[in-house]
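For reference, the structure I am asking about is given below.
Heads up, one of the protein chains got dropped from this complex, but the rest are sitting where they should.
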Amino acid sequence: MQGGMERTTGEKMVLNFGPQHPATHGTLRIVLELDGETILKATPHAGYLHTGFEKLGEHLDYNQYIVVTDRMNYLSPLSNNFGYVLAVEQLLGIEVPERCQYIRVLMAELSRLADHLLWLGTAALDLGAFSVFLYSFREREKLYSIFEKTTGARLTTSYTRVGGVFRDLYDGFENDARDFITNFPKALKETHTLLTRNRIWMDRTKGVGAISPEDAINYGLTGPNLRATGVAHDLRKAEPYSSYEKFQFDVPVGTNGDVYDRYLVRMEEMIQSCGIVRQALDNLPEGPFSLEDNKVMMPDKSDAYGHIEGLIHHFKIVMDGHGVQPPQGDHYCATESPNGELGFYIVSDGSGTGYRIRIRPPSFFHFQSLPHMLEGGMVSDTVAVLGSLNVIAGELDR
Amino acid sequence: MMNEEKEEITEETQPLVLEKLREKFSDALLDDAETQNGVSVVVNKENSYALLEYLKTELAYSFLVDVTAVDNSQLESELMQYDYARFMVVYQLYTFEGETSRIRVKVPVHEKDLKIQSVTELWKAANWLERETYDMFGIDFEGHPDLRRILMPDDFEGHPLRKDYPLQGRGERERFNFEKQNR
Partner (left out) sequence: MGLAKTHIQSGASTERTDGNIITTTIDKVVNWGRKNSLWPMPFGTACCAIEMMATLASKYDLSRFGSEAIRFSPRQSDLLIVSGRISIKMMPVLKRIYDQMPDPKWVISMGACASCGGVFDTYTLIQGVDQFLPVDVYIPGCPPRPEDLIDAVMQVQRQIHKGELPKGSEVAYDE
């Protein structure tokens, strides 16, 4: 990796990386100033996918906004749905039934698997390991079919509601999920044999894009990228929500904070997630899957069609300005999404629409720290580092 | 959030951080409250940097979670309370140690004087967050190394998250200049 230094010419070259580049997985742009192959300066540019999510939050009511959260981190929409409704519920001061909490944990962990799998596939693909991409998509498709059977959609799930989820798990869910978590570790082993001790993979990732724990905290990194530096910070442990305190799992940490550590941390997190899914299936409580408070949750369809009260409640929920109305105030709620701390800061004016919805996206901070990891390195490392951070443009630009 | 049941218990179990802040910034604090997961304080603009620095260096709030703003122009109660300051800049901090893990610092900013001191010296994470707040609200962070738009194109006019900016925009999406942006 030192070879580049000898070939430097003293002349700077500016390389525009993106916004349309295969390794950006979307619409990221980095302007690199190069001396030979050494990166002197890297300037990331954001905003190419800015969609106005936060502005939309001021115009849609609390349940309508769930649809928007799907499209934020589209690798794991269920985690986003979950984080958002949790914030609204805390603002309302309600707590959902235990079964619902377990269902949400199940879906959040399965979507963590889906997220990490896509990360694995694309990060490996960027460094030339095409088989890993195909392997991880094979597993992902199995998850997709579980999501589709549960929520009706592969990707844009909109599964949660303020006060619960919109329907219970389907009958064969337990079988499908158990089947997946039993076979998945074997499939992951295939990837381990392909990558973990692979000479090329190690050379391209070890010591590349390293960041110290202090810098990582200063830059606001969270999730696997922070844990790869050795900081065992996981919101599921630090401030447990939705019954996470009842689950046994480890928080894997790295040591160097480089690309290889991020890879190992994510690989181990997938195994841990399988464990959480297994525990959730073992202990899945009986009972209602949603809050049975018709001021918050829509009544059952048969109720809406068959009884006048049900019909009134149904109308109240869906009618403009009559639905969920949190008291005036503000609240910040963060969850551990697959990428890191996903926070929602909601200001309510007491009406049925949020006054201000602020999303704290983990990718925003990861992308910001990119120059720190790139500068002084080789231009070919850009792809490895960018891939390892898992910057999702939809979440970055919102 | 100021719920009724919260106010009853405040007298006895005061979080330590709140006590310390009250002691040190007694004149600067405009309001404080306990929230579901921490503490929320409102501080005047002149002392915001000092308070954030104190929180970071003395009280171990080493993690800057978020910087954003709220346009209070349609929220009458907030306007009345803070001398008709249109904007509220909101900082969220987190600590890995201690009991009160989250603290929210709010700073009222008047529309006629949108300047506020930047915290990029304290946290590198603040760089882009302040740029975004500038882009979306037009808050002017003094001492920021590179305060320019981040999400919107450089030649964009207006600040989209202000309440007087329409959701569908002012026609930017139909007529924009290919040549100018295409660099």
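Points worth noting:
Here the chain labels run A and B in written order, and each chain numbers its own residues starting at 1.
Going forward, a contact is a pair of C-beta atoms (placed from the backbone, for glycine too) under 8 Å apart; a residue touches a chain by one contact, two chains touch by 3 or more.
Fair warning: this is a prediction, and the values are worked out from it, not measured in the lab.
For the chain missing from the display, the contacting residue among A:68, A:253, A:304 or A:347 is A:68, taking the whole complex into account. Listed residues A:38, A:156 or A:380: the one in touch with the omitted chain is A:156.
Considering the whole complex, the residue from A:27, A:218, A:279 or A:294 that touches the absent chain is A:27. Summarising the interface, chain B meets the missing chain with residues 152-153, 160, 165-170, 172-174, 176, 178, 181-182.
The chain not displayed touches chain A at residues 19-22, 25-27, 47-52, 55-56, 67-68, 70-71, 74-75, 118, 121-122, 133-135, 137-138, 140-141, 144, 154-156, 393-394, 397.
FYI, only the chains that are shown with their structure count from here on.
If you average the Cα atoms of chain A and of chain B, the two centres end up 25 Å apart.
Of all residues in chain A, only 46-47, 50, 52, 54-56, 58-59, 90-91, 93, 215, 217-220, 231, 233, 238-239, 327-334, 341, 343, 345, 347, 349, 355-356, 358, 360, 364-365, 368-369, 372, 397-398 touch chain B in the complex they form. Put simply, chain B touches chain A in their complex at residues 1-3, 35-37, 40, 62-66, 68, 70-71, 74-75, 77, 90, 92, 96, 101-102, 104, 123-125, 127-129, 132, 136, 149-153, 160-161, 163, 165, 167.
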